[in-house]
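Okay, structure first, notes after.
Removed from the display is one protein chain of the complex; every other protein chain stays in position.
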Amino acid sequence: MTLHAWMVFALTLFCIGLYGVIARRNLIAILIGIELMLNAASINVLAINYFVSPEPAVGQIIVLFIIGLAAAEAAIALSIILGVYRQRASIDVTLLEELRG
Amino acid sequence: MPGFPILTATILCPLIALLVTLLIPGRHEKAIKIANTLCALASVILAITIWAQYDRSVGGFQMMEDMAWLPSFDIRYTVGVDGAGVVLGLLTAIVFFTGVLSMWTLKTRVKEYFAFKAALVFGVFGVFFALDIFAFFFFYEIAVLPMYPLIAIWGSTRKEYSAMKLTLFLMAGSVLLFPGLIALYVQAGGETWNILELAQSPQYTRTFQIFCYPFIYIGFGVLAGMFPFHGWSPTGHVAAPTAVSMLHAGVLMKLGAFGILRIGMTCLPLGAAYWAPTFATLATAGIIYGAFVAMRQTDFKYVIGFSSVSHMGIVLLGLNIYAGGGDVAQTGLDGAIFQMFAHGIMTALFFSAVGFIYDQTHDRDIRHFGGLVSQVPIAGSMFILAAMCGMGVPGFASFWAELLVFIAAVQTYPVLGILAIVGLIFTAAYTLRVLGKAMFGPRNKNWEHLVDVGVWALLPRAILVGVLLLFGFFPNLILDMIRSTVWGP
Partner (left out) sequence: MNHELLALACVTAPLLGFAVALIGFRRRHSSAAAIVIASGLVSLVASVLLLITARPEAQAFTARWFMIEDFSIEFGVLLDGRTLIMGSVVALITLCIQVYSLYYMASDPGKGRFFAFLALFEWSMLLFVYSANLLQMFIFWELVGLASFLLIGFWYEKPSAVAAAKKAFLMTRVGDVGLFIGLILLFQTSGTLDVLGIANIFEPHGLPESIAPQRIELIAMLLFVGVIGKSAQFPLHTWLPDAMEGPTPVSALLHSATMVAAGVFLVTRFHGLFLDAPTTMTTILWIATFTALLSSTMAMVAKDMKRVLAFSSISQLGFMLMGLGAGSLFAGYFHLTTHAFFKALLFLCAGAYIHSSGTNDLIAIGRAGAARRMKITTIGLVVGGAALAGIPMFAGFFSKEHILSALHGPGQMIFKIGAFGAAFMTAYYTFRMVFLIMRPNPNSQATPDEPAYPHDDAHGPAEPLAMILPIIVLSLGALVIGFFGDKIGAILHVEHIHHPTIGEMAPAVVVALLGVVLAWIDFGRANAKQRGFVSLVPAAEKLFEKRWYIDEIYNTAIVRPVIMIAKLCYGTETRGLDKGIDSLAYSTAKVGREVARGHVGRLQLYIGVAVVVVASLVFYVGMR
């Protein structure tokens, strides 16, 4: 496979994730979308690292960071979602639109 | 004392007052008041010393101090005074001192009040002495901003509204002003902010000056109560507590006029000359318009507020006559600066007298009073003296100021001059209306219990009256000083 194919694959994955974030009303689904986007970014980094960079370790380090970050983010996001659920008995984002200047 | 940084010391007086006020715990009200009085007294003494030390035979800027402030942007702390600076510095000191004395009876949030007030005076002194445009603007904003809390907290009559209005107006003025000042810096090559050096800049072509000058004139003009951007000033006067009104009308409005002179006319003489007829017309409109509006007001302070618009019109008219050049330019400038001084003292006296009455009655509607001069003879007399000064009665300082401006005006812009002189009739009309309704006439039975000014409360008012009369009888004292003022090439 070429670099181009990998990047198209990553882009597709990213778009699916983005669609999830924008269109889904369930907070968990949004979270999954974010994870997909992060993974797409990881794939992109690895692909570029593999085909372009002479030093393979850099890309892997970045990806490790992304994985660590994603884990932390998922933990915080899930706890927020839990909090929201406890308060409102729902995790529908449209019910959270109550910011009024 | 050669080498003693007297200007910096004067600027520091209110700053020390501010720091001391912040350090003293709020419950020691008396200590705060005494500290402020002492600092104000020190500033008066320093201002008089500056007056005495200024060498009139040499003229020009003296007592210069200069040090780096923000070297990477060429910003320096440069101070120095010419005749106008000396005169207005003394005005500030007098109004500061008498203002502190007339707020001796303040009960609420004494500490914060005196802190804000000291900050304001700090800025005012800075403006009058600064020779660096950046420092000038810096002090200018310091002087303007404390007005918001001072009015919003200690004020009366729609105080939040007035404070907000005032702040928005002045901010709008600053918004116009700031690009103008930056343009001055950039156009001259971006090497110095020093007004005197900028004034020599060959980069200020006529086109640039004509383009840039209105920004500076209107920007400062807002603070000077320039018609038609005067709306904030009467409202602000009305809402502000006594001493703030005194400072506000007495000194703060002069900052605007002073800025026009010091920066606008010094750096951009060609632009000033180009715009002079337009702005002189606006100034005259302000004189007459202010008088007419004052004629319909029912609140003491609104009357004084609009009279300020009218009287500041005389200042601006004088400045524009100067900018326009000609034989009588000097006379116009003399009159304008004299009027700044005289009007400052006079309005301070006005507000001081009204404040005294308001403190007891919590009423300022002139229709609710009558025969005050027999109920509170001394306070009433003070008001009448201020009113006479406002009408330009000989023997008071403003007589000379108005005389000089009108003499110059009749010769430079005959139509405007005659209109401005006719404005004197309307000035007399609204002044006499207030006197007739509130000071004279049958006594109002509601106010029989009023207590007249005591010895201590008389002190600040007596000082103001004394200053008005002193310069009314010996105008040369101040005229000689004004004549040493320096302007653009």
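Going in written order, the chains are labelled A and B, and every chain counts its residues from 1.
Keep in mind that, in the parts below, a contact is a pair of C-beta atoms (placed from the backbone, for glycine too) under 8 Å apart; a residue touches a chain by one contact, two chains touch by 3 or more.
As the structure is a prediction and not an experimental result, all values here were calculated from the model.
Colleague: Which listed residue (B:Trp69, B:Phe178 or B:Phe292) would be found touching the missing chain in the intact complex?
Modeller: B:Phe292
Colleague: In the whole complex, not just what's shown, which of A:Ile62, A:Ala77 or A:Val93 touches the removed chain?
Modeller: A:Val93
Colleague: Taking the entire complex into account, which one of B:Leu41, B:Ile142, B:Leu270 or B:Leu424 touches the absent chain?
Modeller: Of these options, the touching residue for the absent chain is B:Leu424.
Colleague: Could you tell which one of B:Ile407, B:Leu450 or B:Leu470 touches the chain left off the display?
Modeller: B:Ile407
Colleague: Against the chain that's been left off, what residues of chain B make contact? List them.
Modeller: 164-165, 168-169, 228, 231, 235, 289, 292-293, 295-297, 334, 371, 373-374, 388, 393-395, 399, 406-407, 410-411, 417-418, 421-422, 424-426, 428-429, 432-433, 435-436, 439-443, 474-476, 479-480, 483
Colleague: Take the complete complex as the reference. Which residues in chain A touch the chain that isn't displayed?
Modeller: Against the left-out chain, chain A lists 18, 21-23, 30, 93-94, 96-101.
Here is the rule we go by: only the chains that are shown with their structure count from here on.
Colleague: Could you give the separation in Å between the centres of chain A and chain B, each centre being the mean of its C-alpha atoms?
Modeller: 62
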